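The structure follows.
Heads up, this is only part of the complex; the chains shown haven't been moved.
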Amino acid sequence: MKKYITFGEIMLRLKPPHWERFLQSPLLEATFGGGEANVAVGLARFGLNVAYISVIPNNPIGDGCVRELRRQGVDTSLIMRKGNRLGIYFLEAGANQRPSKVIYDRSHSAIAEASPGDINWDKVFDGVSWFHISGITPAISLSASELSLEAVKKAREKGITISFDLNFRKKLWKYGKAAPQVMGELVKYIDIALGNEEDCQKSLGVKVDVDIESGRLQTEKYRE
Amino acid sequence: MKKYITFGEIMLRLKPPHWERFLQSPLLEATFGGGEANVAVGLARFGLNVAYISVIPNNPIGDGCVRELRRQGVDTSLIMRKGNRLGIYFLEAGANQRPSKVIYDRSHSAIAEASPGDINWDKVFDGVSWFHISGITPAISLSASELSLEAVKKAREKGITISFDLNFRKKLWKYGKAAPQVMGELVKYIDIALGNEEDCQKSLGVKVDVDIESGRLQTEKYRE
């Protein structure tokens, strides 16, 4: 059976019940969320053999996160347990005209503070066919971008197919390097990139003559 | 009417319902806690005129915190709204032999990153009779210890009575300076110190011949 690996950050997601505003009543629903983990859960639901790799603190909040992934059928045995905190995001569901709101409290998370050497990629990639990563991890810190680069290089060496969800988030790129500089290096090692025009332009610095803010599709320009 | 001020850190307190373990069910009770804020609420309940000073991020989580204090009758108009995050602690209530458990996620909180000059003490202390502080704030970061020192100096100048809850927490003192060095300077400006033998010895470096681990009271030695 083919084996899939996804790698990225997972955070504690705290949300008031239903359509309540933040702290309207003293309850928060506590679940976990992260794009690469969602991909892993989705593949597991289709019955595929999938492991999720991340750096998660070795405390009961981290344990709860790992347990939930395991409950969803994802192989969690390769997760690195290390670091001080799991990133958190607070989500308020919008209603009618009121938009949803997200507050990130993800700085200094275990994975943001991880660096090359923290994960034993030889062990992780043993028997793996497909590796999935996103543009979030290289955006959260310099060391995490280096760890991402280490991962794709190693996967490439082993002939593993690599998919890369560009997922450009302007607000995350704060550690000094520009996205195109980091992402440009990363894409050299990948097989498949997923993204829209904005992701391409902003992540990779590729200037295509497509108006990314008008909302109109200009399909004739994609081929370029 | 006499006016009281308390100053310190307040955190988001996340607790599973009842005696549940962390993340046993996907719900957390979200309230707020901090020793100095508790003192403010207690004084407000006795009908006294009390304000609470802190540095709290200007986001909806910070708003919820300020609102709750205001609901309890505490004057929140002097709180400094600034910084990136409110500290968090996760609490699991013990049951029978199982002890309660606390996980702190308080690093890089707004108040830990505050420094002298961030609070307008002249405005804060206007008309104030009593100022209450604890040994937690000087323990969380170097800049917070400097802010604490600034506060007690200013209060002293204005002839305000200062009470100081020593509250020694070994795990917090991580930024390089030893507790006695910092606390020894602070106590020079205060009127009343609250603490047990351990607090005195560990916070102040005062070596009294009292056995702080036996659990027996040696009342004859207090006078010394």
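Observations on the structure shown:
Going in written order, the chains are labelled A and B, and every chain counts its residues from 1.
As a working rule, a contact is a pair of C-beta atoms (placed from the backbone, for glycine too) under 8 Å apart; a residue touches a chain by one contact, two chains touch by 3 or more.
Everything numeric here is computed off the predicted structure, so don't read it as measured data.
Of the identical chains making up the complex, 2 are displayed, while the complete assembly in this file numbers 6 copies.
Just so we're on the same page, only the chains that are shown with their structure count from here on.
Computed centre separation for the pair chain A/chain B is 36 angstrom, with centres defined by C-alpha atoms.
Residues of chain A touching chain B in their complex: 14, 21-23, 26-31, 59-61, 63-64, 67-68, 84-85, 88, 90, 92, 101, 103, 105, 107-108.
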